[in-house]
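Some notes on the structure that comes next.
All protein chains but one are shown at their positions in the complex.
So, chain A:
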Amino acid sequence: MILNEQQIDRYSRQIILPHVGGKGQDKILNAKVLIVGTGGLGAPCAFYLAAAGIGKIGLVDSDKVELNNLQRQILHTTADVGIPKAESGKKRITALNPDINVVTHNLRLTSQNALELIKNYDIVVDGTDNFPTRFLINDACVMGGRPLVHAGIFRFDGQIMTIMPKSGPCYRCLFPEPPPPGLVPSCQEGGILGAVAGILGVLQANEVLKFVLGIGDLLIGKLLIFDALSSSFRTVKVPRDNECAVCSDHATITELLDYQQQACQIRRDEK
């Protein structure tokens, strides 16, 4: 693809980067990224990816914009309250960068549609807010062979890790199973500072761009932890679990499951 003059101008500040150039910009313009959830994480992630020129961005969200979303979900505006988030996200992205092909998936990710959805994209971003969907996305990306950038936030804490199925550890290698309902407070109960969501969402965008450009080191095999109160980052090692229920040679989960109903019953066989 040959960049037109407007594109050269629009992307000039990243094209001049030693690791990007015209070739890198071309990779970005041809990349296809699926963002699951257009909330606190997905919104800033999508916004930066759109600004960078990611060619195709899929937005998955079944919710409508609410006023209490706007404190952190910067893809949506006051005028969008009541309209589907995926549509509102598309509107804002298109206004920022008309180059982008935004595909809206106004639905909830389930075991029935997950594999079909992710196969049309190069990499997946997890911007969801609940454990059942997080584990479903992880399992789908492992089975479908799609890289995944995971992040989670709670109050002033954030976590991010990039998953390269089969070659690196997956989310289940880190946490084998979701907490039973009720044991961990949700975002609604716990609260979140918008800027913390922004930091993690933008880190996710950074991982995606490095993956697309093939530069730097991705957060594979390590979990990056952010503590907003001390403004500090640290990483811990995440080895591959030889007994992982989904990505090891001894996988016991070979088909996708909807955890909504079953999160409590899923148990890996005790060794």
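Miscellaneous remarks
Throughout what follows, a contact is a pair of C-beta atoms (placed from the backbone, for glycine too) under 8 Å apart; a residue touches a chain by one contact, two chains touch by 3 or more; residues count from 1.
The rule is simple: contacts and distances are computed from a predicted model.
Of "Molybdopterin synthase sulfur carrier subunit", "Phosphonate C-P lyase system protein PhnG", "Carbohydrate ABC transporter membrane protein 1, CUT1 family" or "Transport permease protein", only "Molybdopterin synthase sulfur carrier subunit" is the UniProt protein name of the chain excluded from the display.
For the options A:Gly24, A:Gly53, A:Gly127 or A:Pro165, the residue in contact with the chain missing from this view is A:Gly127. Across the entire complex, the residue among A:Lys27, A:Arg72 or A:Arg92 in touch with the chain not shown is A:Arg72. Here one chain is not drawn; of A:Gly42, A:Pro84, A:Gly144 or A:Pro165, the residue touching it is A:Gly42. The chain that is not drawn here is touched, among residues A:Thr94, A:Asn113, A:Gln159 or A:Ser248, by A:Gln159. Contact between chain A and the unshown chain involves residues 37-42, 61-63, 66, 68-69, 72-73, 108, 127-131, 134, 151-157, 159, 174-179, 183-188, 190, 192, 197, 200, 223, 225, 227, 229-230, 234-239, 241, 268.
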